[in-house]
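Got a structure for you, written out below as structure tokens; questions coming shortly.
With one protein chain removed, the remaining protein chains of the complex are shown where they sit.
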Amino acid sequence: MIKVGILGASGLTGKELIKILLKHSETKIVFATSRRFAGKSISYVFPEFKSLTDLKFISPSESYKFNDIDLIFLCLPHTESMDYVKKFVDKNIKVIDLSADFRIKNSALYKLWYNKIHKYKNLLKESVYGLPEIFKEEIKKAKIVANPGCYATSILLGIFPILNHGQVEDIIVDAKTGISGAGAIPTFENQYINVNENIIPYKIGRKHRHIGEIEDVIFNKYKKKINIIFTPQITSLDRGILSVIYIKLKKWIELEKLKKFYLDFYKNEPFVRIVDDVNLHQVQYTNFCDIAIDGVREKKIAIVMTAIDNLVKGASGQAIQNMNILSGLKETEGLI
Amino acid sequence: MIKVGILGASGLTGKELIKILLKHSETKIVFATSRRFAGKSISYVFPEFKSLTDLKFISPSESYKFNDIDLIFLCLPHTESMDYVKKFVDKNIKVIDLSADFRIKNSALYKLWYNKIHKYKNLLKESVYGLPEIFKEEIKKAKIVANPGCYATSILLGIFPILNHGQVEDIIVDAKTGISGAGAIPTFENQYINVNENIIPYKIGRKHRHIGEIEDVIFNKYKKKINIIFTPQITSLDRGILSVIYIKLKKWIELEKLKKFYLDFYKNEPFVRIVDDVNLHQVQYTNFCDIAIDGVREKKIAIVMTAIDNLVKGASGQAIQNMNILSGLKETEGLI
Amino acid sequence: MIKVGILGASGLTGKELIKILLKHSETKIVFATSRRFAGKSISYVFPEFKSLTDLKFISPSESYKFNDIDLIFLCLPHTESMDYVKKFVDKNIKVIDLSADFRIKNSALYKLWYNKIHKYKNLLKESVYGLPEIFKEEIKKAKIVANPGCYATSILLGIFPILNHGQVEDIIVDAKTGISGAGAIPTFENQYINVNENIIPYKIGRKHRHIGEIEDVIFNKYKKKINIIFTPQITSLDRGILSVIYIKLKKWIELEKLKKFYLDFYKNEPFVRIVDDVNLHQVQYTNFCDIAIDGVREKKIAIVMTAIDNLVKGASGQAIQNMNILSGLKETEGLI
Partner (left out) sequence: MIKVGILGASGLTGKELIKILLKHSETKIVFATSRRFAGKSISYVFPEFKSLTDLKFISPSESYKFNDIDLIFLCLPHTESMDYVKKFVDKNIKVIDLSADFRIKNSALYKLWYNKIHKYKNLLKESVYGLPEIFKEEIKKAKIVANPGCYATSILLGIFPILNHGQVEDIIVDAKTGISGAGAIPTFENQYINVNENIIPYKIGRKHRHIGEIEDVIFNKYKKKINIIFTPQITSLDRGILSVIYIKLKKWIELEKLKKFYLDFYKNEPFVRIVDDVNLHQVQYTNFCDIAIDGVREKKIAIVMTAIDNLVKGASGQAIQNMNILSGLKETEGLI
């Protein structure tokens, strides 16, 4: 039985982690923290968990007294998370960090996108980017897993197989997310009246932070500098990211061949499915990433479409997948 | 041309008022106030009005310098509105108050439901409850029109014709509202993630403030004390209130006869339609109240269903209807 | 390992059954039939099942060649299902029938509501109404379980504890359902454009078929004739039924006492939770029925609110619960 703690468990990703862990046969939640709800039972705050757990939220500071845990999930704000990572690593506890703090290896780039100097450059070197389909071997031995961003997951899984074959000129990503991507704290941006029956593009072109993460991961893997164009859009639904990725190739690859690249690349991956068509219903509430491939020969433009659930494969499901790998459990445990 | 001002114009009812007034052929918006957005153009704050108006929001305090206006709409919070009413009445400007401050004539009852002592009991006597289908003659001569609450409108229009015939024992109202009823300021209650794909009953039984308003209006009209049961519910849609009203009768009235009561009662009313079936699509974005009548003879229970748009007939459309009546314009001007 | 078959597996309840059974650790789906999709793989028809099952749909007639199965789920249209029930019972295979054909013991009443003479009155006597919270002992030994209707489940669980204490005068149910209740075949009634952002009452008063089922079950249990009033309503969401039940009592029961009745009545039931507040998020995608209790003393009206997922506790989850009970498995297996 793996003993886990969750810091920041009352946000959307924390809640999703609790939900998955309660069905996971090999883990025990030892504690879950919440600044807002410390002292209240989890099932009081989230009535859907009534009769499923008796645990109470504790305050983050209380978390330090638990020494006998195997692994900690950090669901804390970017730039705040790194101090907690340091503390738990020092206690020899494995960390899966759902914030962005250890996703970008290049600390100058981290500074650029998150406007904060990274305090733990040594730890940054040791951390592993937690996209299991690409870095599984490294994850097995990692002390710190930087769990990928939701958009980044949906985009990287869509472009890795083709990057592998070179010939890429431009990458344009038109991505649509559900509103759970906008977090649990009420804002004008995530208010029903503003987002229902709406589509809202934001941070057009090269403004969204996940660009830093995506390009750094590609650079570390392939030593290639890629400048992607990325238009995120809020759509009126709860969960899911559908990314349509337009890839201008220097040299055309026939679609059958291209599809085979993808099938081969992911042939041992339980959570990536190469499909004829994507839509969000196929992946909501699951840890799958579905990928469909199309394109226009006369324009040498491949069109790769990916679908994930932003809270599962895009966050907490992937964190559990990383935990399973890290802990020597079956990769799909608790997730299928 | 009627010159109007709007206080509190950046909330949902204020915005809806602007929208209707911009299409109204007999009015001119002289000013619109907003604490949050004073100095900004209306079309900057609400891009849907771009190219339709050049007006800028002013601060509430600036509103006093406009003396040459005919009528003011107050879209201010309950308990704050009454001071503004007083100031404009003193300047001999007609007031349509969309807050609850002048809806309840009985000041003890007002204190009970709004937890505030009413400061202007004399004005309370002069004010008229702005439900035109019942108080049209009084509205014509009013200085202050207390524009009804959204639920209250949907319920009172559904029960007046039957109250008129006596024989009512119990009234149970099961009402469902869209989320725009929860206002423009972000809260957990109006956040997409919490209300989408959900139905949320709240203030069950006799806890919602509109009960005070409904029962006071009925008492003033019929000298009857009625205790209604009322279960409001938030449903995952933008606009509309659908009330199903179960009326236990002392003596059964055949449905054909009952339907005729309703047809007769509203025969000269342009905005009430007696229909076979109600649903929200019939009334959204309109000032109509649709009413359908059914019942179960062996139980002596009549079932009256009403549908309105909470922001139009339940708020700003009704305010315009009141303005039209008050100003001697065609009642439907700007509304059909 | 329990070997099961599903007839009519390509509708919404069939699909939900497949989904739950694929996660159930003690069952194996031997076959699944579909008239429309016979010969096609389940994962082709429902891409969400890709990589989870290799099974193909077969035609209903092919189902007869499978003799070595333990239990069959019938997800067939009302009035068609009974012939299949007969055939499988004759083969000594346990049947869980999700149609209405064996829910009403009184065949005259069945004729009244379903406009068809029941052909198997002997089997009707042997069948058990599959509401485990009421009929668990009978279900354990049943050959045929008549899986309850979705509305009926949400209503019966809400009223049984109070009926148990007598004193009931009127029962008024105002129930709101998600659109999945309207089935998988496209109609004007389940088309997006007609139901999105809408609430649609239908079959007002005493017109919905589940009334027959509810009253027959109550009569069989308590020998009481009750005439409920029931207003079903379609609301713009996928899943869930929220029923607000207004119960006029002959003699008032204090709310604390009433709540205790409910807590006691369901104290050993893993899927009923007595809660402070209900909403659909608490129960969607689960087999729970959440119940909240309120009321208005001066009117002697108790207000019981229940929430279920219509496809899980209202259909396929309850069918699995019945299978678990019938097969001597843990009642919650595959469901929590």
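Each chain carries a letter (A, B and C) given by its place in the written order, and its residues are counted from 1.
We adopt the following convention: a residue touches a chain if its C-beta (ideal position, glycine included) is under 8 Å from a C-beta of that chain, and two chains touch if they have at least 3 such contacts.
None of the values given here were measured: they were computed from a predicted structure.
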| item | value |
| --- | --- |
| Residue of B:Phe66, B:Phe261 or B:Tyr285 in touch with the missing chain, whole complex considered | B:Tyr285 |
| Of C:Thr13, C:Ser127 or C:Ser180, the one touching the omitted chain in the full complex | C:Ser180 |
| Sites on subunit C contacted by the missing partner chain, in the whole complex | 12, 179-180, 182, 184, 186-188, 190-193, 195-197, 236-238 |
| Residues of subunit B in contact with the chain not shown | 23, 47-48, 50-52, 197, 270, 273, 275, 277, 281-283, 285-286, 288, 290, 336 |
| Those residues of subunit A which, in the complete complex, touch the missing chain | 170, 172, 174, 176, 178, 194, 196-202, 204-206, 227, 229, 231, 233, 235-240, 242, 244, 246, 248, 277-281, 284, 292, 294-296, 298-299, 301, 303, 305 |
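Keep this in mind: only the chains that are shown with their structure count from here on.
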| item | value |
| --- | --- |
| Maximum inter-chain contact count - chain pair | B-C |
| Subunit B against subunit A, contact positions shared by both copies (same if over half, else different) | same |
| Innermost chain, taking as reference the mean of every protein Cα atom displayed | C |
| Inter-chain centre distance, subunit B versus subunit C - centres from mean C-alpha coordinates, in Å | 40 |
| Between subunit C and subunit A, distance of the C-alpha-averaged centres to the nearest whole Å | 37 |
| Multi-chain contact residues (two or more partners), subunit C | 197, 277, 281 |
